[in-house]
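Following this message is one structure expressed as structure tokens.
One protein chain is absent from this view; the other protein chains keep their places.
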Amino acid sequence: MKGWNREEMAQRVAEDIPDGAYVNLGIGIPELVAQFVPRDREFVFQTENGLLGMGPTPPAGSEDPELINAGKKAVTAIPGAAYFHHADSFIMIRGGHIDVCVLGAMQVSARGDLANWSTGEADAIPAVGGAMDLVAGVKRILIVTEHTTKTGEPKIVAECTYPLTGRAVVDRIYTNLAVLDVTGEGLIVRELAPGVTLEEVQAKTGVRLLTSTPECAR
Amino acid sequence: MKGWNREEMAQRVAEDIPDGAYVNLGIGIPELVAQFVPRDREFVFQTENGLLGMGPTPPAGSEDPELINAGKKAVTAIPGAAYFHHADSFIMIRGGHIDVCVLGAMQVSARGDLANWSTGEADAIPAVGGAMDLVAGVKRILIVTEHTTKTGEPKIVAECTYPLTGRAVVDRIYTNLAVLDVTGEGLIVRELAPGVTLEEVQAKTGVRLLTSTPECAR
Amino acid sequence: MIDKRAESAAAAVADVRHGATIMIGGFGEAGSPIELIHALIDAGPRHLTVISNNTGSGRVGLAALIARGQVRKMICSYPRSANSMVFPELHRRGEIELELVPQGTLAERIRCGGAGIPAFYTATAVGTVLAQGKELRRFDDSEYVMERGLRADFSLVKADRADRYGNLVYRRTARNFGPIMCTAATTTIVQVREMAEVGAIDPEHVVTPGIFVDRIVVIPEPQQESVLVKEGRCYP
Partner (left out) sequence: MIDKRAESAAAAVADVRHGATIMIGGFGEAGSPIELIHALIDAGPRHLTVISNNTGSGRVGLAALIARGQVRKMICSYPRSANSMVFPELHRRGEIELELVPQGTLAERIRCGGAGIPAFYTATAVGTVLAQGKELRRFDDSEYVMERGLRADFSLVKADRADRYGNLVYRRTARNFGPIMCTAATTTIVQVREMAEVGAIDPEHVVTPGIFVDRIVVIPEPQQESVLVKEGRCYP
């Protein structure tokens, strides 16, 4: 199969996270990142509802409704974990103590604007949760998303048309086709997924892409 | 002896504090209030350096340098006490959760302005501690002080000449001579110490006093 | 002797008036004081403003309070989730107002309300619709939005254990909004699983010091929202 599947995307993200990092994972593909921590590294996962040191999903039958993640799914706590209240949790987030946040996206702009919380439709019930706090406060924002929508529309665009989560907040984008960096000059293609050409990535992207290194033209 | 001594002043203050009150005591005569909790009442003492449920001074030899009050004296913790950090401590104070604060004074004005932290002299080293936070945040500020300075100058004055701790913050003043309420109309004498006349209190006060009840003229 | 135990959940919420502002703890079902909410439904005050991270699920707890039409306005960060139909329906019909607040800003607004801080600045939501109409200001070359402290007439909170002073400990991620909501209400009502003897909670381990708690209701075996929803329960 051409390109990366969801697991491969998550694994590719995990490879870029340094040892000892404090990491917050969004819902969806970002959650899979926890399964791909490189063998020689230790990440500490934070969930904004009050747990540092989040561990894997518990075995069926041993879920605790009072031990959940921000997506309200049952989780576990590793030895060395800590519980805290919401204001303390957002000291970690707003105060810039979390190293990496991995989030999904509806749209990302060339400048790193992110839209991932609302379609802005008149009858939609908007729900923001901690997304705006995370993008404003966490040191490095990584987006992992399919390159296009289910109907083939580009998600990486010149300007977001959906309501923003934050302006100029994204650092790097991982899709099923490529890895892209948000820079002052624009989006630079850092890596192509196996079997994917730069032309194909460009064709599925709503904004002109830059390349930095020769291998991106392969 | 005419008037109240220090212990009697502290006892008089304690009588006015309701059952179940959360109380913060300043240094000096205010500290003595803890010794005069009426038998049928329970007060919970807070010290701003991080303890709710402060108990009496420990017996000599069993002091713990890590269990002290805001005056840096050794104290104890009652069963049911709680330790917390400084920001949480001042949630209690600034947030209006403490019911009563008893403080000493250098000067109190007729409007309830309080000066109790600095002489304002050029070479004095100013030190404010938690005094300004307490007067700004605590629900009821009680002042307990000798009626005059050691040299006989009035401490209760029309306008404070020392730098203020807070403006219009004092609710009631207890001296060796009388109990006075700060009201919108001015200072009202509520009670005279045994053997003390209104004329004598007035003579030692730097501002015109009002009386509310006949017995104050005794 | 200080003893903050109330006779019952009904007694604890009996003085909640029409038009009151109420903070309700919980993140989803974790920490949601479902028995206190049900007592509030029984008591029947209307035109409430409720501050809570979510809007409940199914037809029990907070969702039931909303379904009964007792809530005029919700201040929350995430008003929809799995099994959350009540709020969306009423909101689409224009029968309930929504003030949407980013979760961290919501938490800090509550903490500030309890701490005597009328306003603060945050970078969260700058450049988004949730900062529209709010005051912006630059500090050190970055832009921030001013947010106001939030206070309530009552907070309804679920903790694990309490002593008679109101000292509280919580359980795992059910702690969430409880400790800050305890500080930000005129009257704080807490349901706990059990009472502890005075001194049984180590002073080093107290999460909410008793000063922030007014009334304690013991609910030894609290109901679990997700179980009630799965069973199709409806309150009352």
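Think of it as A, B and C in the order they're written, each chain with its own count starting at 1.
Please note the rule applied: a contact is a pair of C-beta atoms (placed from the backbone, for glycine too) under 8 Å apart; a residue touches a chain by one contact, two chains touch by 3 or more.
Not measured: the values here are computed from a predicted model.
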Option touching the unshown chain, where A:V13, A:I68, A:M92 or A:A178 are the choices: A:M92
Residue of C:A11, C:A82 or C:A119 in touch with the missing chain, whole complex considered: C:A119
Touch with the omitted chain, as defined above, among B:R39, B:H85 or B:K150: B:H85
Positions on chain B contacted by the hidden chain, ascending: 47-51, 64-68, 72, 77, 83-87, 89-90, 93-94, 113, 123, 125-133, 136-137, 163-167
On chain C, residues whose C-beta touches the chain left out of the figure: 108, 112, 115-123, 139-140, 142, 144, 148, 169-172, 203-205, 207
Where the unshown chain meets chain A, residue by residue: 19-20, 22, 42, 44, 46, 51-53, 77, 79-84, 88, 90-92, 94-98, 136-137
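Keep this in mind: only the chains that are shown with their structure count from here on.
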Rounded Å distance, chain B centre to chain C centre (Cα mean): 36
Whole-Å separation of chain centres (CA-atom averages), chain A against chain C: 29
Distance between chain centroids, defined by C-alpha means - chain A, chain B (Å): 56
Contacts with 2+ other chains: residues of chain A: none
Residues of chain C engaged with two or more neighbouring chains: 111
